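Handing you a structure now.
Every protein chain except one is present and positioned as in the full complex.
Going by the order they are written in, the chains are A and B; count residues from 1 in each one.
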Amino acid sequence: MSLLVNIVLLSFLVIMAIAVLRIKNLLAMAMLFGLYSLLVAGLFVVLDAPDVAFTEAAVGTGISTVLMLVTIASVRDSHEVENKGRNSSLALLLSVVMGVALMYGIHDIAELGDPTAPAHTQVAARFIESGQAETGVPNLVTAVLASYRGFDTLGEVTVVLTAGLGILLLLLRSEKPRVKGKKKDAG
Amino acid sequence: MMDYIIGHINYWLIIAVMMVGMFTLMSRTNMIKKLAGLSIFQTAVILFYVSLGKVEDGTAPIVAEGFSTYSNPLPQVLMLTAIVVGVATTAVGFALVIRIKEAYNTIEEDEIRELDAKS
Partner (left out) sequence: MQDKLILRVVAKWLIPVIILFAFYVQFHGDYSPGGGFQAGVIFSSAFLLYSLVYGLESAIKVLPDHWLKVAACFGVLLYAGVGVVAMLMGGNFLDYSALASEPVAGQHIGIILIELGVGITVGSVMLLIFFTFARRVLPK
């Protein structure tokens, strides 16, 4: 049953990704991107990861889409230029090569949900076994995030802060950069 | 054979999403579209990691009475932080797009390259 839900959601995901690729109107693309994130959040619920689903639903569908819309509004350019005559066969070739290499790579990976996979028998087994006793927190994701991997999370929070500072530095400068031969405003 | 396909079809479809994302990133010239492709690629990778942590008949990793099988919390923790960091770094990309628009008055990669060649 869960497999069927997985396959339906993943097929929708592929279709949505292709729609994002093909659509020319950038505002519609932002909407489709929000829908794509919502589907991913649904998939996380099916994969027993409610914490991640939570985050993806709030970040992908909310913040990310709004940021994309605000960017489109501020560059005042909501249509992609038709790039006729541009050869994208190299890009296609590279994507296919990457896909085939990954397909080959996952050939001997453990099947989905296999409880004897090495990923589940090493450190994760110990977290599940003694996580609550050692930290007093039943939600193991919080326990691992905050306690066992505290250093990691400190680094991630610092990255978020640094990204915010970078955006402030980029966008709060008042003088405009000058480039020779700037394209004239077509209206 | 059937078992092999059922066990791996999730991964195959995720790889298909990854390929579409990578193709968007490389073939389109519009910078906002490129960033959307990058985000799709990133979400596909995150999805791949989380699906590695799935355990058959398991439940969400919150310890409760009556359950003994839980899915693997470790990939979930890593990917949870990766999503938030991902949106912050994508926002930096959008800020760069806005600055590029101010400098060149276009966000198409081809036109920017032409302008650079002229100057």
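Simple rule for what comes next: a residue touches a chain if its C-beta (ideal position, glycine included) is under 8 Å from a C-beta of that chain, and two chains touch if they have at least 3 such contacts.
Computed from a prediction, not measured in an experiment: that's the story for all the values here.
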- request: From the listed residues A:Ala17, A:Leu47, A:Ala117 or A:Ala143, report the one that touches the chain absent from this view.
  value: A:Ala143
- line: Sole touch to the unshown chain from A:Val46, A:Ile63 or A:Ala110: residue A:Ile63
Query: List the chain A residues touching the unshown chain?
result: 50-51, 53-55, 58-59, 62-63, 66-67, 70-71, 73-74, 133-139, 141-143, 145-147, 150-151, 153-154, 157-158, 160-161, 163-164, 167-168, 171-172
- request: Since one chain isn't shown, list which residues of chain B touch it in the complete complex.
  value: 60, 62, 80-81, 83-84, 87-88, 91, 94-95, 98
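One rule holds for everything that comes next: only the chains that are shown with their structure count from here on.
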List of chain B residues in touch with chain A within their complex: 3-4, 6-24, 26-30, 32-33, 35-37, 39-40, 43, 46-47, 50-64, 69-81, 83-92, 94-99, 101-108, 110-111, 115, 118-119
Query: Which chain A residues qualify as touching chain B in the complex?
result: 3, 6-7, 10-11, 13-14, 17-18, 20-21, 26, 29-30, 33, 36-37, 40, 43-44, 47-52, 55-56, 59-60, 63-64, 67-68, 70-72, 74-75, 77, 80-81, 83, 86, 88, 90-92, 94-96, 98-99, 102-103, 106, 109, 111-115, 117, 119-120, 123-124, 127-128, 131-132, 138-141, 143-145, 149, 152-153, 156, 159-160, 163-164, 166-167, 170-171, 176-185
